[in-house]
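Only one protein chain is missing; all other protein chains are in place.
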Amino acid sequence: MAATEDAEEGRRPRAPLAALTQAALALPIVLASARAGAAQVGEVGFAALGYKERGLIKVTEPVLWGRLQVDDVWEFEASGALDIVTGASPELVTNLPGTPVQSVTGASINDRRRTAQLRAKRRFGDFSLSVSRAVSNEEDYHSHAFAIQGEADLDQHRTTLAIGLGKSNDRVGSSIDPALDERRDTREYLAGVTQVLSPLAVVQSTLTVTRGKGWFNDPYKSTLTFYPDEILPVLFADRRPDHRNAVAWLTRYRRHFPGASGTLQADYRLFRDDWGIRAHTLELAWQQDLGERWSIRPALRYYTQGAADFYSPVVPRPRPEVLSSDQRLGAFGGLSPSLRLVLRLENGLTVEGTAGYVHDAASLRLGGGGSEAFTTLRAVYGILSLSRAF
Amino acid sequence: MAALNEVQVHAPDVSAARSLAALAIAEVRRIEAKYSRYRADSVVSRINAAAGGAPVTVDEETAKLLDYVDACFRQSRGRFDPTSGVLRRAWRFEPGASIPGLRELRPLLAAIGWHRVERTPDTVRLPLAGMELDFGGFGKEYAVDRAATVLREAGAASAIVNLAGDLAVLGPHPDGSPWRIGVQHPRKRQVALAALPVSCGALATSGDYERYLEADGVRHCHVLDPRTGRPARGFQSVTVHAPSCLVAGSASTIAMLLGRDAGLSWLESLELPYFAVLEDGIIVDRFRSGP
Partner (left out) sequence: MRASLAVLALLAAAACTPVAPYQRGYLARPDMAMEPAQAGTAKALEKTYSAKEAAFGGASVGGGGCGCN
């Protein structure tokens, strides 16, 4: 009898509350709306990001998003963002002053990037399948991406397996060279597992493999190198391999401490690609409850990366096939402390403010050996986010 | 309904409060009269008297209530069954009563089965003589919801209707503070296990302490599984908070009928706040930290 009972339990429909409520609604009774603790149907939200680099870039990015659950089986998500970038971006690395330095040509940019994403997810008992589409458009760059992801809940929701596939088709242009029109196509493969370790702890580990082919060069960057024994300098436009294969392994751990009313959040990501780049990201955060509505989250993020094989701030001799002086491909480390304050109200409104400081420098690289031409980056950002659950 | 029943209403003056309370009480009495097993002229008694005979015409309220019960029967995979009242004849929850054996239960089990009841949009027929419909598992909760509805329609905004622990709250106290509802300790009379803050919605409790027999250290309570005729095990009590008392009551009763693991799984799947005391005394408080 026990075995058949268990089999029956597994097939119980996923929407018992909906079935009972629907039948109750047919009766001449008025259903009160229960507290916010009852099942949510969806949420809408708005966020704005302000980002400022020392004297250089300023970004504001309003983001709008919404999520809707229909019938306990379908879930839809949509989001849109508008990036407004003003300021100037480093375009030339020159060693005219003796050692290589970044120089900004003086042309200021005023870029707008529009992005939109749509996702639909359907539950089939303990399994779910989601498909998503993302587009990103700016004057000199267009991207469409498509992804499909499946998840399986096992062992009474203690273990969740996830598998995902993604495809992205980008078209790269240039605002200074109207003839430029190149493609870049990327495929992504994801596999992940989420495991509940105890009533107080959960861990998730996800592996993502990316294979990209096409145009990876930055059309706005180049390197200008003077040699002591030659009169004319060499100008080399940014040129990267026509493929990029990468692996990212992200592990996230959450552990709640009821005595302290706080949760430890630790994230670690290992990254390697066939451009020779090795990077580690570690973020540690503590989210502390301050009463029923407020919580505060100080966090520290450390990032370290090794240089790409073809990264060099000067053009070596003989001239190589590929070369880039983009310091984002160089060796450096970064420390970013941040603080978040969250207010949750009973009516489903949540207000979240995050402020952070980013400090990237060659000296911060793990184990030393940071790129000498790396210009230290100092930036601050603030994000304000509001959402309403209903 | 012989337990403590009360209606509390906040109103601009005493006479307004009294007339609102009277409305609510009148509605409760109406439903009690209509669906009581003890009154020969009630709808339920007429249906039971015609068991094995001709179909009985019922009004829309009764038909829709039976539709609701049908949904509960389905969602509980047959454990919530309004024809299980006949088990009363074998189970007497009085001092000195004995635990019935298979010999006493078998003929009663043969008369149980909601899926056998024949229904059309306005008639009900019990196919076998001896079959009975019992509204005891949901009648009180429906009365609470109806009383709350008439209060709301009469303009009350801060009131509570409480029929022996199954209750509905129309709104918080006039100063905005929630009503504090005590959860009865399943083993100690007059003691509350917890005080739950409720501003609106309904609360219903299913427990093994209202009527029971104790033998060899095992408690046999009045919540009986219609498929075996034996009492549900696994919980001392389950309290659920839902938008209506009907839903709260069915949710808590079905949880008890499903047993500990399946019952908790069921409660989690509803995503409603709940408070449960397991058979071994462990408390599961999902009232505040609910999903």
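When the chains are written out, they are named A and B in that same order, and each has its own residue count from 1.
In this section, contacts are C-beta pairs under 8 Å (C-beta built on N, C-alpha and C of every residue); 3 or more make two chains touch, one makes a residue touch a chain.
Being a predicted model, the structure only gives us computed values, none of them experimental.
A.B. asks: Among A:D126, A:D140 or A:D309, which one touches the chain that has been omitted from the display?
C.D. replies: In the full complex, the listed residue that touches the missing chain is A:D140.
A.B. asks: Please identify which residue in A:G192, A:P241, A:P313 or A:G370 touches the non-displayed chain.
C.D. replies: A:G192
A.B. asks: If the hidden chain were put back, which of A:S295, A:S312 or A:S325 would touch it?
C.D. replies: Final answer for the missing-chain contact: A:S295.
A.B. asks: Which chain A residues touch the hidden chain?
C.D. replies: Given the touch definition above, chain A has residues 45-47, 49, 51, 61, 63-65, 67, 79, 81, 83, 89, 109, 113, 115, 117, 132-136, 138, 140-141, 143-149, 156-158, 164-168, 170, 172, 184, 186, 188-190, 192, 194-206, 208, 210, 218, 220-221, 246, 248-254, 256, 258, 263, 265, 268-271, 273, 275, 277, 279-281, 287, 295, 297, 301, 303, 305, 308, 328-329, 334, 336, 340, 344, 350, 352, 354, 356, 358, 360, 377, 379, 381, 383, 385, 387 touching the missing chain.
Operating definition for what follows: only the chains that are shown with their structure count from here on.
A.B. asks: In whole angstrom, what separates the CA-based centres of chain A and chain B?
C.D. replies: 50
A.B. asks: Going by the contact rule set out above, which residues of chain A touch chain B in the complex?
C.D. replies: 5, 8-9, 12-14, 16-17, 19-24, 26-35, 37-39, 156
A.B. asks: Given the complex with chain A, which residues does chain B contribute to the contact?
C.D. replies: It comes out as residues 61, 64-65, 67-68, 70-72, 74-75, 77, 142, 145-146, 148-149, 152-153, 168-170, 198-202, 241-244, 246-247, 250-251, 258, 262, 265-266, 269-273, 287-288, 290-291.
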